[in-house]
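To start, the structure itself, in structure tokens.
With one protein chain withheld, the remaining protein chains of the complex are depicted in position.
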Amino acid sequence: MPEKKRKTPKLDELEKGAWPSFVKEIKTAAEKNAMAEDLLGQLERSYEEKIGHWKHGGIVGVLGYGGGVIGRYSDLPEEFPNVSHFHTMRINQPAGWFYTSDVLRKLCDIWEKHGSGLTNVHGSTGDLVFLGTRTEELEPTFKELTDLGFDLGGSGSDVRTPSCCCGMARCEWACYDTMALTYFLTMHYQDELHRPAFPYKWKFKMSGCPNDCVAAIARSDMSIIGTWRDDIRVDNAAVTEYAKSGMNIERDVVGNCPAKCMEWDGKEIKIDNKACVKCMHCINAMPKALAPGKDRGACILIGAKAPIVEGALLSSVLIPFIKLEPPYAELIDLVDRIHEVWSENGKNRERVGEFIQRVGMGNFLEAIGVEPIPEMVAHPRENPYVFYEEFFEEESEENPKP
Amino acid sequence: MPEKKRKTPKLDELEKGAWPSFVKEIKTAAEKNAMAEDLLGQLERSYEEKIGHWKHGGIVGVLGYGGGVIGRYSDLPEEFPNVSHFHTMRINQPAGWFYTSDVLRKLCDIWEKHGSGLTNVHGSTGDLVFLGTRTEELEPTFKELTDLGFDLGGSGSDVRTPSCCCGMARCEWACYDTMALTYFLTMHYQDELHRPAFPYKWKFKMSGCPNDCVAAIARSDMSIIGTWRDDIRVDNAAVTEYAKSGMNIERDVVGNCPAKCMEWDGKEIKIDNKACVKCMHCINAMPKALAPGKDRGACILIGAKAPIVEGALLSSVLIPFIKLEPPYAELIDLVDRIHEVWSENGKNRERVGEFIQRVGMGNFLEAIGVEPIPEMVAHPRENPYVFYEEFFEEESEENPKP
Amino acid sequence: MPEVQPKQQRKTDIGPPHYEKFLPPIIKENYGRWKYHEILKPGVMVTVSESGARLYTVRAASPRLLAIDKIRAYADLADKYSNGYLRFTSRNNVEFLLSDESKVDPLIAELGALGHPVGGMANSISSIVHTQGWVHCHSAATDASGVVKSVMDELVDYFTEMKLPGKLRIALACCLNMCGAVHCSDIAILGIHRRPPRVERDKLKAMCEIPSVVSACPTAAVRPATIDGVPSVEVIEERCMFCANCYTVCPAMKLNDPLNDGVSIWVGGKVSNARTEPMFSKLAIPFLPNNPPRWPEVTEAVRNLVEVWAKNARKYERMGEWINRIGWPRFFELTGIPFQKEHIDDFKHAGLTFKRSVHLTH
Partner (left out) sequence: MPEVQPKQQRKTDIGPPHYEKFLPPIIKENYGRWKYHEILKPGVMVTVSESGARLYTVRAASPRLLAIDKIRAYADLADKYSNGYLRFTSRNNVEFLLSDESKVDPLIAELGALGHPVGGMANSISSIVHTQGWVHCHSAATDASGVVKSVMDELVDYFTEMKLPGKLRIALACCLNMCGAVHCSDIAILGIHRRPPRVERDKLKAMCEIPSVVSACPTAAVRPATIDGVPSVEVIEERCMFCANCYTVCPAMKLNDPLNDGVSIWVGGKVSNARTEPMFSKLAIPFLPNNPPRWPEVTEAVRNLVEVWAKNARKYERMGEWINRIGWPRFFELTGIPFQKEHIDDFKHAGLTFKRSVHLTH
């Protein structure tokens, strides 16, 4: 515990204001923890100099695992010796980020003992992040975590910690059980999660409906988004209630339907469900009156990633509709085929979305044994540069067309 | 004149049917012309063998010109000696493709004497195409053409023959005088048209309004498309006439307005002209009732081309609105700056649209001295890969920001 | 730059004649003063001036490839009906410019007798913009005029009547150079090669520069190779996407091939800004065989596309607008065209063409 208080005039400014202050959090921790105290000092220095003071992380981790820990070292170790090591541990969160007070306290106790006492709840991928500790603390922390029933999440070229929206636990729109699937995938891919063996990272994200509350389509290599096939369920009495309470149904609901497939005559909503593109808008607007159909499942999309280095990608449709129930055999089979093809042919640091673009979606589909269908494209190709290998084979002189 | 008639069973099939037959045309010519007769023979052969029988053209032309003639030689010269040479001459059409019977007859007489008697009226670029003659006929044909007041059009890496819609000559929607501008540009760039000195071809196309009846936006390096800045002129009495005669104005006119800026109450059309994107639809639908405003001019777009080899391009906005009246000084000045920058920096066989993509629109604008404005883009960049040269200069250590 | 200076008395760089010479008086008088137009019947339009003057246009089909005798026949008709004035359109139809309404019908009759149906205006199919094909080009993967004739024989009623939801523009290009600028057409017919270039070594040696052949290839399928001790090139066939750019710069890289050349069909492009922005055409049918003289597979495919569109599109809806409304899955369903690997883009912007949302019908 540090003797005299460090001066942090810049950071002190960030204790002011109505939004909860991370500086207060660090200061609270710093009262009892030297790592947190040195973090405060180094951060103040960054604020003065407008530059970070961390070095590239080396490879650190727990025995037998290739991921789950991000190594981090200060580039001012003399001045801030307590953050000379400042590794983070990624702890695989429970699906849906549900906790009890009890388990949270136990997690805190572990981190009080072995780390900085600082956390991220949660990291962008979904892990519970323990922020900052020394290499020698990793193994003891891991031991206590596993004793409590927790394990590390992903990092490096592995399956990253899957995450999902709260789905059926708290949402009426969940078209499949996101938390069950997340738990299942996490357990099924434990080896792939802990031992990086892919060309690059692989992220799964599960959203229960097209609102996509975990932003799966933007940031997961496989995005599993709930949807339905049958008709939207309409309670016209409830629709009328919304109208009475002042909602402009014509302008704000019907007028915003992307499929232009709704009609409202002041009494009844009529939906041409064949044309409906399942966007959720009308349901979002009137949750008491409308609901997704009963024939529910999910759309599987592939390939999202951040921009480095060929530009960002959104996931695109691979399987327009699939029923998702245990034992999820069809899904696992699909994922395994993709992993195999990508692992064998992907270049180092090539995400699956980039891989698909390099080899061509058509070839990729062929390799994983999925039929091309028009649902996979916004529109067919505009350029005439087609690789017609097969045609050429078929019609060689030896075997000319009649 | 050939002695005995050649057998052309395949081509004969194409004399049947209600659409005018090009085979009949060739046969008519073949009655008096040996080149046409051999063309028929070679073409029948192509129909039998499913392959063309022309060789790559060599460089042929008239004295002092680098373009205007496409050299062509048969690869079966023994069998079809009269098409052993079969060059085409591109004759610069009068703007708008207007002719008198008199001048057409004189053109025919020239071609009867010096060529195959076959033509294309017109070629895709817009030239009157004389189809097929021998090298030694080029110069005499050219002499007779110039005596008649005609000249050759473009080919190779030059300004190609400009072309335009009939504009003010026959269309109420022309927002500038397309034919006058086409004539002006053709005359102004005679040297550039006849003596290829650019990295690649350069096409001008002029349409009088956003209907773009010469497909300028799809196939010219500079596309000049008429438009207006003030309010659409509305004759509500005439609108009511259209309504009475059965037009569904709400659904078919208002409902199709891309800017959603029209209202129709059964008596009056109201247009929010600030929001109107000048698409022409409402005017097209009711030509007797609506008309473009009176403050007319054109939008200048740049860079369209066919797909070889980086994919097709549509022209994009360079100058959203310009008044186009003689002496067109502002336009010529702009074109000259573009030609200069492209000629100096373009690669061989690089169209200006490809050039812009290679060097970046921002750099291109800087080089030609045009300010970037948001009208030039469908949307700003989505990727974070910005070349911040200037910023970097500005803030070097020697001259830090305060 | 000209290598030899033209002789003193030789006329050059005179440009085309001024268009005013060829404008009928009614146009000169009302130039820029037209008020509105009306399509009176198929192929006949009146344009009315602020002055009250009325100009009648009669538009007739043309095969574009014309013998001088036919041009003379047009000239005769012009003399008889339109004071010697006529013009051609941006789609190569011929237009007679009449001041006298009573001459319209007799002209139509004579044009009919000559084999040139009148039509192509308003909501109809106009002539097919097309290119040279086997008639004149060394690059052609199919014929142009023959395919056009076959297709238009099938569609001629749509030319002479105005019964379609909107305009339908068809274009044909006989190779990927796309001289017909088919890339923005409601329906495009595009000649394609499907066999990598076979290198003619002697020709190559004689006529081509190896570095420029190599650099012409966008996929780096062509590379320098020494064959039997002579510098030449070789083609990595799996990399070739048949663009023929190597052939354009070097005649020894021939792609033309009777067994593999054929035609692809594209849909949904447009040029006008009416309602929607201009759009590129998209691949509908990757390959149909060259089957001269009448290309039955092609005419049938085009007829089917026209009919399905005509039946399902709303008023004013061009092919591409209609497809955007119903979605591509439904387009393939309605037309019965099988969706294949080839439809999925794998070129530069491929990722942007994938379906990046769950906006789907099920």
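First chain written, first letter: the chains are A, B and C, and each begins at residue 1.
Going forward, contacts are C-beta pairs under 8 Å (C-beta built on N, C-alpha and C of every residue); 3 or more make two chains touch, one makes a residue touch a chain.
Because the structure is predicted, anything quoted here is derived from the model rather than measured.
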Could you tell me which of B:K24, B:K55 or B:R229 touches the chain that is not displayed?
-> B:R229
Residue, one of B:L313, B:I338, B:V352 or B:I368, that touches the chain absent here = B:L313
Provide the residue numbers of chain A that touch the chain removed from this figure.
-> 10-11, 13-14, 16-26, 28-29, 36, 39, 43, 46-47, 49-57, 63-66, 72, 86, 88, 92-105, 107-108, 111-112, 117-122, 124, 131-132, 143, 146-147, 149-151, 163, 165-166, 168-172, 174, 177, 179, 183, 186-187, 190-191, 194-195, 197, 210-215, 217-219, 225, 248, 252, 256-258, 278-281, 284-285, 287-288, 291, 306-312, 314
Hidden partner interface residues of chain C, rising order = 273, 277-278, 348-349, 352, 356-359
Omitted-chain footprint on chain B covers residues 210, 217, 225, 227-229, 258-260, 274-279, 299, 301, 303, 311, 313-317, 320-321, 353, 357, 360-363, 365-366, 372-389, 391-392, 395-397, 400-401
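Methods note: only the chains that are shown with their structure count from here on.
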Let me have the rounded angstrom distance from the C-alpha centre of chain A over to the C-alpha centre of chain C, please.
-> 48
Inter-chain centre distance, chain B versus chain C - centres from mean C-alpha coordinates, in Å = 12
Check each residue of chain C and list the ones that touch at least two other chains.
-> 176, 178, 183, 243, 280, 347-348
Check: chain B positions touching at least 2 other chains come out as 307, 311-312
